[in-house]
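One chain of protein is taken out of this complex; the other chains stay put.
Chain lettering (A, B and C) follows the sequence in which the chains are written, and residue indices restart at 1 in each chain.
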Amino acid sequence: MPLDATASGLFPIAPTPFTPDGAIDHGSVDTLIARYLAAGATGVTVLGIMGEAPKLEPEEALALAARFIEGFGALPVIVGVSAPGFAAMRALARAVMERGAAGVMIAPPPALRTDEQITGYYRQAVEAIGADIPFVIQDYPLTLSVQMTPKVIRQIVEENPSCVMLKHEDWPGLEKISALRGFQREGTLRPLSILTGNGGLFLDFEMERGADGAMTGYAFPEMLADVVRLQREGRREEAHDLFDAHLPLLRYEQQPGVGLAVRKYVLMRRGFIASDAQRKPGTALTAAARGEVDYLLSRLARHDERARL
Amino acid sequence: MPLDATASGLFPIAPTPFTPDGAIDHGSVDTLIARYLAAGATGVTVLGIMGEAPKLEPEEALALAARFIEGFGALPVIVGVSAPGFAAMRALARAVMERGAAGVMIAPPPALRTDEQITGYYRQAVEAIGADIPFVIQDYPLTLSVQMTPKVIRQIVEENPSCVMLKHEDWPGLEKISALRGFQREGTLRPLSILTGNGGLFLDFEMERGADGAMTGYAFPEMLADVVRLQREGRREEAHDLFDAHLPLLRYEQQPGVGLAVRKYVLMRRGFIASDAQRKPGTALTAAARGEVDYLLSRLARHDERARL
Amino acid sequence: MPLDATASGLFPIAPTPFTPDGAIDHGSVDTLIARYLAAGATGVTVLGIMGEAPKLEPEEALALAARFIEGFGALPVIVGVSAPGFAAMRALARAVMERGAAGVMIAPPPALRTDEQITGYYRQAVEAIGADIPFVIQDYPLTLSVQMTPKVIRQIVEENPSCVMLKHEDWPGLEKISALRGFQREGTLRPLSILTGNGGLFLDFEMERGADGAMTGYAFPEMLADVVRLQREGRREEAHDLFDAHLPLLRYEQQPGVGLAVRKYVLMRRGFIASDAQRKPGTALTAAARGEVDYLLSRLARHDERARL
Partner (left out) sequence: MPLDATASGLFPIAPTPFTPDGAIDHGSVDTLIARYLAAGATGVTVLGIMGEAPKLEPEEALALAARFIEGFGALPVIVGVSAPGFAAMRALARAVMERGAAGVMIAPPPALRTDEQITGYYRQAVEAIGADIPFVIQDYPLTLSVQMTPKVIRQIVEENPSCVMLKHEDWPGLEKISALRGFQREGTLRPLSILTGNGGLFLDFEMERGADGAMTGYAFPEMLADVVRLQREGRREEAHDLFDAHLPLLRYEQQPGVGLAVRKYVLMRRGFIASDAQRKPGTALTAAARGEVDYLLSRLARHDERARL
């Protein structure tokens, strides 16, 4: 079933599990899928930036996506297809859609600066992959150095009917959600799913501003799913209590560069993946850092049983 | 008394209080000084980036520094003297030292890239201001886009005897503290005070890695002083408990761009300053954002009486 | 007489002459003025990026501007007033207009990215300095890292009646001139003077695309004035012949960073200024580089007598 603007809940950004020698660990992929489903994921996103996608060969990328698609069954799988050339983007996009993906995610290349360059890029990308493939805008200025205003996002949505979702990870970003929801209230923007990233650092308030859920890879997807659910049920205090309990660790994981090593280390300790290896070039945790993460986990366990390892 | 490498504790980064029409609010400066002293500040830093220094006229900057110097009495005042030209840097540095400043802080200009450019810049800056003025290196890549390795910092310290302190606000930055302290253990780096910034986002662990204290402007300087003290007394759990209670608000204040508006708003609500006005160009909080800050304050008040307003 | 959209010809970007010990060399300012007038300048721009403006104290900047205003008599003087804060921008702008400047030039701060940020900045700047002061947009992405599309420039012009000129130095930039002139032909943009910068590297074709003249500091302002004049008289071949003869030297002077040292060295050799000193931090020419410039001058002298030194 194709992705549409009603998508909500939790779409974890899946890491790619590797064995220590750099091969894809397909057994861990299966475990990861099972754990995500148990955590309440309503979909999943693969081949994102934190999925080490640029380090995969085309056939590896396709195989990985196919495995997630199979594992998630009827639930939607979004596949990152960002690429320097539109030929490669089209090839991957069409291949994963054939295999059952629900949609694709497209990040703008870092050189884009002006509003026209950004909207022009998305028009060309849609022309390249085909207007029949639902797609997600990735708005991640900290890493991509491309800044999109709410108006630019609106223009992309309006010009491209196949745009159904925004992966929102601007920082600061709360006002952007309010602005987009404001456009919708005033009737100048059609329905659009907004899932938020940034490691979840502002998920507590993003839900209150109008986000539909989370799309990020924090190593406790259960917490993300719970906060989304609690907020939707209007249980604000409970949502913040749970979120705040996780914030010390979440903040630690959200550090640029070293963050993926933290995430994979916690996922490994939790049994989601067998090894925290990254394909080279990657970053590794020092003993001091591992000690700090362990300490944060032990503190978290007082509030959330799931952190007891 | 000149600043030296034994400096420690809390040096708040002072905002510049303005009246709503953009004039410096000298009454609020006096209040701010009193509150910082009551909070346990062991010094203060003025004319930093979050002090809106580039928006002040030279004579305003000098007058503001002088007022802090007078108010802090025997405690050290560090003055930011970063400037596009060395003539202006020298003029301000010598003027504030004459008036009793303890030292100056110098940020690298954003165009610097290579290790040689960075170390060369500090050599030239010291030549410009004079080798008799103690100075602080500001290491703030997120805003300044200049990246200094531990070795580069060591080289600056070794080449310039008047360098006595590092304002550390790299992100991620914990390993950098460990690396510098490791240099000292192995005897390749002389004593150096390390105070940490970044809004305090990692102060809990920075102290454990070997920082001497905090130099940042979070709107609860009391918490910063307490965490520094508790960690130095070995009361790790208490330090983390207090820190974690503040983290939801601290994280909100640490957002780029809008952060200063949050900080000034909380300082205003706490009575540290009369108005949260910024000199133009500045950013303002929306009603939604003010509501979120108020909510975070009310939640914080359950753990820390000082947040009860 | 205030600057307006009919301005044309040559506005040299004036360097600030310093003595070897870093003081402003007012004698050389007078010589420079005389030589610019003799070269056919129809105006002049002071306190630009290549004028080392950020290294001047406010009173020095004002005195320098005043001297140029006096020296240029009835001809328009444009003063760069770019500043981190609007208070300083306003102070300098109003002060130089009182002393007889024809208008001011405003560069966008490097952090601006989106179209809205850029147009918003100019609205605020105009509010700050006052809508009665004619101003010039500086569009210089290579150095300022701000990219303005033709539509953004049009919006700034349309929103701010006091905007009368574009200093164009995008690279590549020829299509931008054509786009703006196209807007005017289709009636969506009011008259606007376009003077081009970038050291003159594309002046030959910029005139053919519709530029009104040059605003740049190449050390042979006579050539710039001649090319502008020849192109306006329809003497295309002569314009290109003269331009091409200068291109080897012009290209050498247009190098980032070291370019100002080349320019000041040639101006010194030509007797426009007494010393090629820059205020610190600056760059100096090696003996090899000076030899190369001398060689280029000797080769140029075969085509242009004015290079015979």
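Operating definition for what follows: contacts are C-beta pairs under 8 Å (C-beta built on N, C-alpha and C of every residue); 3 or more make two chains touch, one makes a residue touch a chain.
Computed from a prediction, not measured in an experiment: that's the story for all the values here.
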List the neighbours, among the chains on screen, of the chain that has been left out. A, B, C
Any idea which of C:E70, C:E98, C:E127 or C:E175 touches the chain not displayed? C:E175
Please pick, from A:L47, A:A128, A:I194 or A:I273, the residue that touches the omitted chain in the full complex. A:A128
Among the options A:A87, A:L142 or A:A284, which residue touches the chain absent from this view? A:A87
Candidate in contact with the missing chain, chosen from A:D30, A:E52 or A:D304: A:E52
Have a look at B:L64, B:M148, B:M207 or B:L296 and name the one touching the chain we're not showing. B:M148
Chain B residues touching the omitted chain (full complex): 113-117, 147-149, 151-152
Residues from chain A at the interface with the omitted partner, ascending: 22, 52, 54-58, 83-88, 91, 110, 121, 124, 128, 279-281
What residues on chain C make contact with the chain left out of this view? 171-172, 174-175, 178, 201-202, 204-205, 208-209, 240, 243-244, 247-248, 251, 255-258, 286, 288-289, 292, 299
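We adopt the following convention: only the chains that are shown with their structure count from here on.
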Among the chains, which is located farthest from chain A on the basis of C-alpha centroids? C
Which integer distance in Å separates the CA centroid of chain A from that of chain B? 34
Using mean CA coordinates as chain centres, what's the chain A-chain C distance in Å? 47
With chain centres taken as the means of their Cα atoms, state the distance from chain B to chain C in Å. 38
Indicate the residues of chain C shared as contacts by at least two other chains. none
